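Quick one: the structure is below, and I'll ask about it shortly.
A protein chain is absent from this complex, but the other protein chains hold their places.
A and B label the chains in the order they appear, each numbered from 1.
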Amino acid sequence: MASVSLTNVVKAFGAFKVVHGVDLDIADGEFVVLLGPSGCGKTTTLRMVAGLEDVNGGEIRIAGEVINDRAPKDRKIAMVFQNYALYPHMTVRQNMEFALKPQRLSKAEVDAKIAGVAAMLGLDVLLHRKPAQLSGGQRQRVAMGRAMVRTPEVFLFDEPLSNLDAKLRTQVRMEIAKLHKQLGTTVIYVTHDQVEAMTLADKIVIMKDGHIEQIGSPEEVFARPKNLFVATFIGSPSMNLFRMTAERGDTGTVLSSPAFSLLLPVELGAKLKPGQAVTLGVRPSDVRLAQAGDADAIEARVEVVEYLGVEALVDLRIGTQEFIAQIPASERPALDQAVKVVFNPAGLHLFDSESGQAL
Amino acid sequence: MNRLSTRQATLVYSVTGIILIIFMIPIYLILASSLKPSADMFSRPPTVFFTPTLQHYVDLFTLRPFHWNIINSLIVTLGSTVFSVTIGALGAFALSRIRHPRINDAAFWILSMRMFPPIAVVVPYYIIFKSVGLLDTPLALIIVYSTANIPLTVWLMKGFFDEVPEALEEAAQVDGYGIVEIFYRITLPLAAPGLAVCAVFCFIFSWNEFLFALMLTGSSAQTATVAVMSFWSSDAVQWGRIMAGSFIILIPGVIFVLTCQKWLVKGLTLGSVK
């Protein structure tokens, strides 16, 4: 097992920079997820750690040693590929044997390792089959098994669940979490699916356009997004955004827009100067229907109601401002009706409209 | 496409049938004449029902050393096929895997070598082989045929290698294999059908070739095609023998058409038709 650290790592294809100086420290045994939209540089970063792409600047260390110019095989890593990359002309057992062969183990050791991993993943009955005879989920398991037999110091996963259907994805996701608990090996895991990131990660690294936007635990990136990108990227449905201006009111700082105005809690208000342009972020789950006696309720029109069983998503509109409320399904209003809503004061996020940074 | 009415179908069948018969006549003539007794060869009207004879085939191997010509053809054909496919597959793998903006130009450039008229290089080959004593040897033809077969193999195999996912090679890399081992343990086995297709094309081309064989061989390395042509001038036109030899020569090509038709399109149009 080993720690991994990236210091100012740069990748460019010709004049086109795809990773701009990434810094990242991964502790021994940590499960780190690189999360971001496609083209954000997350896969390229992973491939640089694997040694499948050359590093154009900065240093990558595994267990303290700089491994920039080492061959992939000398990095003590194993990788699970997006399309599994199983050798189609070999059986499951041969796939694993092939992965072990360069380690020059005895026949008994190889058999023991394969048997151990096969038992752990339930592959015993599949060992003599070829990849074409396996289902998607089974292939995924074999790909993990092939990586596990090598007992690497670091596991690299490149979108390993993206080819599975939704149900299987949930199931395999849980298995991966269980395996990590069991093995305790350092994991770097690339995905564009925030649910995978939230459920699996000790630490999420959110990337965009080759830059790291935020590093933090799932709770941190959800509760305290550092900027507008992270705020809207994490969470589903996305955070509602309102462009507002700060004003000094009689009882404290007030945010106002043509649609509505809102009195801020004292500690938030203290961060703003009068006249400052801010973007207010409120997650749909922090919008609820006003009850009698709620001060500061905002009146909005119901445009669409999406019934989801336990909950309902309600599209609301005030003038040109649209936003979504996520409320218990039993409370859902009728269409085209005016309703009053309030924002949960603890769920208000303020961002500087110009820089997009959290305030 | 819409379904045809019975009348339309009849029309399609009759037009296609007539064209088919016209196209098959020369092939029928080769086979029929090779089996026709010499006395019937030019009887008019042509005898359709005659007693077939294998005399012309027997003559080929008794009166003429046609088996030696076939052996020469086989040596040259197999030699060039093995050499071209080996060298060509290596080059194709490189062109398929190296990331370089001008790699396609390089592939085109190699392919273009196949398209140059053979007659343009026959003179230098003649002089070069003469000076190194390779004239009238199978090796000379093996070398010359490779100039057409290697570019074709490079071009076709590049297409087959392009279809092998690079992730497989990356997986093997991570597992600790070197590039050479990855090539022959992973990539090549997966592109094996392509290798067979290339081998067949090299075989047919070398087997059928005439111009270089005529210019660069004399009596000892004479191939089957040149030998059949020589029956024309030397044997006072033994049509039976010519047709018997021709029929033997056209067998590999016909087998190829009947068995691997789907590869024919890809190979002959150089991938410009999918």
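Please note the rule applied: contacts are C-beta pairs under 8 Å (C-beta built on N, C-alpha and C of every residue); 3 or more make two chains touch, one makes a residue touch a chain.
We adopt the following convention: contacts and distances are computed from a predicted model.
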item	value
Protein name (UniProt record) of the chain left out of view, among "PilN domain-containing protein", "Bacterial membrane flanked domain protein", "Chemotaxis protein CheA" or "Sugar ABC transporter permease"	"Sugar ABC transporter permease"
For the chain not depicted, the shown chains it touches	A, B
Which residue of A:54, A:109, A:124 or A:354 touches the chain not shown here	A:54
Contact residue for the chain not shown (choose from B:74, B:87 or B:167)	B:87
Options B:74, B:167 or B:211, residue touching the unrepresented chain	B:211
For subunit B, residues in touch with the removed chain	1-4, 9, 12-13, 15-17, 19-20, 23-24, 26-27, 29-30, 33, 42, 44-46, 87-88, 90-91, 93-95, 97-99, 104, 108, 110, 112-113, 115-128, 143-144, 146-147, 150-151, 154, 179-180, 183, 204, 207-211, 214-215, 225, 228-229, 232, 239, 242-243, 246, 249-250, 253-254, 256-258, 261, 264-265, 268-274
Residue numbers in subunit A that touch the chain omitted from display	51-55, 68-72
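Heads up, the rule we're going with is that only the chains that are shown with their structure count from here on.
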item	value
Subunit A and subunit B: spacing of chain centres that average the CA atoms, whole Å	56
Subunit A-touching residues of subunit B, taken from the complex the two chains share	165, 167-168, 170-177, 185-186, 189-190
Subunit A residues within the subunit B interface of the complex	50-52, 71-73, 77-79, 81-83, 85, 87-89, 98-99, 101-103, 146, 150
